[in-house]
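All protein chains of the complex are present and in place, except for one that has been dropped.
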Amino acid sequence: MIAYLMRRIWQMIPTLLGVVLLVFFLFNWVGGDPAYVLAGKMASPEDIANIRHQLGIDRPLWEQLWIFIRQIVSGDFGDSWSTHEPVSQIFRTRLGPSMTLLIPLMILETAVAVLIALLVSAFRGSLLDRSLMVASTMVMSISLLVYIIVGQYVFASVLGWFPVKGWSQQLSQNLTTYAVLPVLLGLLVSVAPSLRLYRTFILDEVGQDYVRTARAKGVSEMRILWVHVLRNAGIPIVTNLLMGLPALLTGAFLLERFFAIPGIGREIILAVERSDFPIIKAATVYVAMATLVANLLGDMLYRVLDPRVNLD
Amino acid sequence: MTTTMRSPGLWTLAWRRLCRDRVGIVSLWVVAFYFGVVLMALGGWLAPDWTREVGVNYAPPTWWMGAQESEDAPAAPTTAQANVVADLYGLQDPLASEFAVMQAAYPNEVGLPPEPPRMQTLPLGGDKWGHDVLTKLIKGSQTSLLVGFVAALVATALGTLFGAVAGYFGRWVDDAFNWLYGVFTAIPYLLLVFAIAAVLQQRGVVTIILILGLTGWTGVFRLVRAEYLKHKSREYVLAAGAIGASNMRRMFVHILPNVSHVILVQLSLNVVGFIKSEVILSFLGFGVPVDVVSWGSMLNEAQNELILGKWWQLAAAGLAMAVLVTAFSMLTDALRDALDPKLKQ
Partner (left out) sequence: MGCVASLAYAATPEKVLHLELSAAETGFDPVATSDLNTAAIEQQLFEALLTYDYLARPVRLIPRLAATMPVVTDQGKTWVFTLKKGAYFCPDPVFKGQLREATAQDVVYTIMRFMDPKNRSPYKFLVDGKIIGLDELGDEARKSGRFNYDASIAGLEVLDRYTLKIRLKTTDYNFSHAMAQPMYGVVAREVIEAYAGDTASHPVGTGPYRLGRWIRSSLIELEKNPNFRHELWDFGATHSGSDPALGSDPKIANSEDARVIAQMKGKTIPQIDRIDIQVIEESQSAWLSFGKGELDMIGLAGQFSPMALTGDRLKPALVQRGIRLDRLIDPSIAYYFINQQDPVLGGMSRERIALRRAIFMAQNDEEMIRVIYKGQAFRNAYPIPDGVEGSDPNYRSVLNYNPREANHLLDQMGYAKGPDGYRRLPDGKPLSVRYTTSLSSQDRELDEMMKKSLDRLSIHFESEKLKFPEIIKAERQCRVQMRLSGWIADYPDGDNFMQLWYGPHIHENNGSCYQDPVWDRLYEKTLTMPASLQRDKIYRQLARLLELNGVTKVSTSHIRNVLSQPWLLGYKAHPILPSVWSYLDIDDTQRPKP
């Protein structure tokens, strides 16, 4: 186990290096030169040279790359070019709102998806199953952009059930007031794919021998589903959840922008628009690391929970 | 040899199973309808020129009751002004002689050529310029389907190629491709899109296809690689090797038909995903150029129209897309069930 863990961690290094190189060259090649816009409305070429010098983008590429790698090792990505705010602080302050949005979203999504999945697998092939699956496909076919535009207009403005936008520093207020509508709208597009996936997980288990054995022993159908099947189908569900988390972190930018939530996705778009390279670099490295760690944890969990899986 | 003989049988069986699936057949018809429309549009029989401004600005749908309530002031006609009489403040006009010649040649021309009359209402309404939303919708379907399909083909081809090579050769080749896979999946998708978009510059529809294709191959790769790992040590492949088939032949002539159902389903899933992604790319500013219309560009245009009370473009594009995506997703399900009956419980 330990040897496996060590090997996996060792394998992360080349991947991370690839990420670093790819992002570094892509953004250095084409990512733009913010010096001109930072210099203001009436800057002379000397001013621009001065800014380029201050930012360090007049140095040779390999030197900039070396600085980047040193930054990754030390965890200090310096200051944002456009706001002078330390990059680490940006991520510290934006992580909270992103999580406040995403964790309820994930919990609700999983709960709803698992419940419906269990329900439809109990009645598999029936009209209920088919119509629920068709309905879920329809719901997820509408673009999130449309949901947000219409949802904000109808539920927050016309009906006035929720605030149109906003964020506070109190977690409880965010959870009960500001995050509700964005979470519900997010749920509309995210439940259906999970539901379809979990349904196959559950149906996989239903076909297993132990279910037939249990049934033969006279265990009730409900108990089979809720206890036996769910325990086994839970393994792929949990790992799937875990591995999806890092991608969600940056994926909620539409919700963040429309509902004025100070999360990470919005920050990244802003950074790209402003060619704020320190933030872009840090975001890439942080998210890549989170992805790798989440994948590793997912695999480990699989191994711990399901003795049939042999990772070596 | 026996394996290649068997494959048509698989497809025939699959087709028969699909025909028995009622939802699948309905979906197939819906998708076929869209394709028919797109083909007609491609051939120029439908929606030949969406750029014509046939209606007034924001012409409402003909059948909509609220149309009369519109209180916006009617647009004043644009006037043209002569450009020769202004005071030169003692300066010389470098084009003075040209304007003199022109005045002599066209002395009585004042104003603009008359514009053709515009419709007050349109079947599905008009956009802010007075373009017909129905025409835009048809042209937009063409672009969106094209983008979805070609991008899915690119992504699936890349994923299949990489997956096949990695799975078949194994060892360091497999390591290399796995590394690439790891890198692409670890980079935040949003940043990957921005970076690739920046590299490609804005070159029209091709850019969008490449952005989607280059970022979307990873899912196919994972599955195809796993299939190849499984198949490469099967008897029929070993037998083909024994009679001297080259690696290429074994990979693409012998194994590929046996994993093609996996690829087909992935292709179909990608089409759906990419049609939806095109909307988000448009939102981020990487959409189609101005002389092309797509569902994504329509939805983004319509973004601010809902609160102005001009809901028709949003509704039309949103609905057209939802119907196709639903039908296509269900067709994909039906296809998967038909191709791989083991999965169907």
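A and B label the chains in the order they appear, each numbered from 1.
We adopt the following convention: a contact is a pair of C-beta atoms (placed from the backbone, for glycine too) under 8 Å apart; a residue touches a chain by one contact, two chains touch by 3 or more.
Computed from a predicted model, the values in this text were never measured in an experiment.
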Shown chains contacted by the missing chain are A, B
Pick from A:72, A:101, A:149 or A:252: which residue touches the chain that isn't shown?
-> A:149
Of B:34, B:149, B:286 or B:328, the one touching the omitted chain in the full complex = B:286
With the missing chain put back, which residues of chain A would touch it? List them for me.
-> 32-45, 47-48, 50-51, 54, 79, 82-86, 90, 93, 97, 149, 152-153, 156-157, 160, 163-167, 169, 257-262, 266-267, 270, 272-275
Interface with the unshown chain - residue positions in chain B | 57, 71-73, 75-76, 78-95, 98-99, 101-102, 105-106, 109, 112-113, 128-129, 202, 284-287, 289-291, 297, 300-301, 303-304, 306-309
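Criterion: only the chains that are shown with their structure count from here on.
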Per the centroid of Cα atoms for each chain, what is the distance between chain A and chain B, given in Å?
-> 25
Where on chain B is chain A touching in the complex?
-> 23, 179-180, 182-183, 185-191, 194-196, 198-199, 276, 279-280, 283-284, 299-300, 302-303, 306-307, 314, 318, 321-326, 329-330, 333, 343, 345
In the complex with chain B, residue positions of chain A that touch it = 14-16, 18-19, 22-23, 26-27, 29-32, 124-125, 130, 133-134, 137-138, 140-146, 149-150, 153, 157, 200, 203, 206-207, 246-247, 249-251, 253-254, 265, 268-269, 272, 280, 283-284, 287-288, 291-292
